[in-house]
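Excluded from the complex is one protein chain; the other protein chains are retained at their positions.
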Amino acid sequence: MAKQAAAPIERMAGYKPNKGRKIALEIITLILFILFMLPFVIVLFNSMRTNQDIINAPVGFPTDLGQIWRNVAEIWNNPNFNFLSALRDSVIITVLSLAVISIFSSMAAWVLVRNKTKWSTFLFMAYVAAMVIPFQVVMFPLLTWFKSVGDFLGIPMLRSYQGIIFAYLGFGEAMSIFIFHGFIKGVPLELEEAADIDGCSRAGTFFRIVLPLLQPVFVTVLVLNGLWIWNDYLLPLLVLGASGNIRTIPLAVQGFNGAYVKQWHLIMTSTLLAMLPIVILYLFAQKYIVQGMVDGSIK
Amino acid sequence: MKKLIAVVLTLALMMTAASALADIVIVQNKVEITSQMEEFAKLYEEKTGVPVKVITGGGSSDYNTVLKAEMQSGREPDIFVIEGPSSYDLWKDKIADMTGAEWTQYTAAAYMVDGKAVGFPVAVEGYGLAYNKSILDKAGIDPATLTTYDAYEAAFEKLDSMKEELGLDMVVSMVAGTTTGMTWVTGLHNFNVYLTVGNERNDTTYIDQVLEGKVDEERFHQYCQYVALIFKYSDPDMLLNGTQDSQLAAFANGKAAFYHQGNWMDPSLVALNPDFEIAYAPHAFLHEETDGILVNPPSWYVINENGNKDEALAYLNFLATSEEGADYMVNKAAMVPAFTNVTLAPATPLSKSVMDWNAAGKTYDWQQYKLPDGFGMGTLGQIYELFASGAIDVDTFETMMKDAIAGIAK
Partner (left out) sequence: MTSRTKRKLTEFLFLLPTLIAFLMVIIIPFIFGIYYSFTDWQGTGAVTQTVGFENYKAVFQEPGFLHSFLVTLLFTVLNIITVNVVAFIISLLVTSEIRGRNVYRAGFFVPNLIGGIVLGLVWQFIFSNILPSIGQTLGWPTLSKSLISNKDTVMFTLVTVNTWQYAGYIMLIYVAAIQGISKSVMEAAEVDGARYWTRVTRIQIPLMANAFTISLFLTLTNSFKMYDVNVALTNGGPVSVFMNKPVQASELLALNIYNTAFKYNNMAQGQAKAVIFFIVLTIFSIIQVSWNKSKEVEA
């Protein structure tokens, strides 16, 4: 499936219209596209206006492009938004969560595939079944449970990086193991057996031989988990708190919106800032992100 | 790959070690003074070297949600806010006794439990129907006469008929929307009018009835008529879509004669430079005369038993007894302090009016905070909005309100 998704345009089975129809189709697509992009344009334009401008005329063009810098400056160091620290926290949490999810899940999936015992089948089925459990059913007990675990271990599990990263590992691993499992099943055993004979340790076999082979499926796991974690709101709200010391971008945006009576110019600017990092990343890694989303959905 | 793991582990370790915390953490609920409070915290740090972090929950993000989350965290707040018995009961295990503290000498409004002072009054607050004096003058209405339902009915009707010449968009600037999170205005503050207007302070007759699921039929019927009157002369769009901002703007820009908000809106009101005289008229919903506005400490600071108690108490004493504290409360945050040692008079119109009514002894109590959690803002607020949207008439409104109240007893 992955190969087909990346197939060159010439081979596709799409519609080949004649010239008149082609122009009509192009116009329809363009109109649809403009409609889809309009909200972004609205955000951009209103980030360049003052609140007074927006209240007087919600639909309007910016008159002073420099206003965007004043808006950004107004929220940049605002303690209720604090974009830089929110960006830092989002990056730390997303990157570390992705690292632990992808490495630990691939390790587990490999053992589960290569060990055909009753236990491994049972464990795999348990992971698959757990994918059905919605966040809502565990979220309230998770809070009290994490608090007691944190008190017991002396390592805070709430309001801390380690707590939320551990939670993301728990919530992200089932699907990731499932995806790795499906891929590793198709990886031939011969290479591993050769490594075994060469006296390579079990761990060595995995890290030197198997892991490099998993590269394409890593993309899928990273993209699927990455978009989810980056944009997630409810888990950070509960584990990190609405206004704790660690705040991801979605928390910061909602907190900013909640603490201030509707100042649209600042809200629009804050959403613009919140969108920028991921959109910029998409511009560079579009191919991988699209491939990851498609592969992930099909598996 | 090993390198990657090493990097990840190091980062994780660094994370655990980092994140130093403030010495005093305050969780509070007054959104409108967030920046003033943060400034005062900074000033306190400069003076004493003790860093203070202010966390605000309120407005459309529910204060109780924020507080609950903070309490679940590894770092519990040292000072937080209680709004009355239900929040006191919820947190009583954590609330420290402050009896004998320096600030208690200067106030009669401390939150008392079994003779012990546990809560520091944040301020006294008041609300009524704020009016635009110059508009009332032009319409020939004497605000001193607005002490009965019938006086209001006549005044509203007159103003409504003169809307164009007075430049009004609406007679009353009122909000009731759930999507905009404004149901505290209706479900808590307006509902309290039914609970206490006309009664002695501390008379709990009507709230006790409500908590048993009952209402005083005649009084409640009259109250519903009063709600109908206010809604009738409000702007329907403002009722449903109005935010704290737009509600204020309509009044401050002279587009509304009356404004249903309390003196906590003063800082924002002054920022809009209204060029007319402003004061409060009572919520006189009965045919009989009632003359007073609704005044109370809306909330109290309490100290967490498990927190930095000494530091927290020092902060509160400083707030109540220092010049800086008085300046912050009166001039910066435009609050009416609950402390007798503070002699500064508020310069802002709504607070000044609250102080005048208070000095005249014409005040009624606040008891809406005795309602169960979420009942006022949620359950009742929804019915007010329904009525405001025109989906139900006043009789259905009355029935639904009674039904909802009857549901409390279950």
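Letters A and B mark the chains as written, and numbering starts fresh at 1 in each.
As a convention for this text, a residue touches a chain if its C-beta (ideal position, glycine included) is under 8 Å from a C-beta of that chain, and two chains touch if they have at least 3 such contacts.
All of these numbers come straight from a predicted model, not from anything done at the bench.
Among the residues B:D142, B:E212 or B:D237, only B:D237 touches the chain that is left out of the figure. Across A:T29, A:T63 or A:T121, the single residue that touches the chain missing here is A:T29. From the options A:Y127, A:Y161 or A:F218, the residue with contact to the unseen chain in the full assembly is A:Y127.
Within the whole complex, the absent chain has one touching residue among A:V100, A:L158, A:L214 or A:I246, and that is A:V100.
Touch with the chain that is not drawn comes from one residue among A:A73, A:L189 or A:A203, which is A:A203. Where chain B meets the chain that is not shown, the touching residues are 60, 62, 64-65, 68, 71, 90, 177-181, 237, 240-241, 373-374, 377-379, 382-383, 385-386, 389, 391-392, 400, 403-404.
In the full complex, the hidden chain is touched by chain A at residues 1, 4-5, 7, 9, 11-17, 22, 25-26, 28-29, 32-33, 36-37, 39-40, 42-43, 46, 54, 57-59, 100, 104-105, 107-108, 110-112, 115, 123, 126-127, 130, 132-145, 149, 166-167, 169-171, 173-174, 177, 201-203, 206, 227, 230-234, 249-250, 253-254, 257, 264, 267-268, 271, 274-275, 278-279, 282, 286, 289-290, 293-294, 297-298.
Everything that follows uses one rule, which is that only the chains that are shown with their structure count from here on.
Of all residues in chain A, only 55, 79-80, 92, 96, 99-100, 103, 143-144, 147, 150, 155-162, 165, 207, 211, 237-238, 241-246, 254-255, 257-263 touch chain B in the complex they form. The touching residues of chain B, counted against chain A in their complex, run 1-2, 4-5, 8, 11-12, 15-16, 19, 21, 31-32, 34, 38, 55-61, 65-66, 69-70, 72-75, 243-246, 249, 268.
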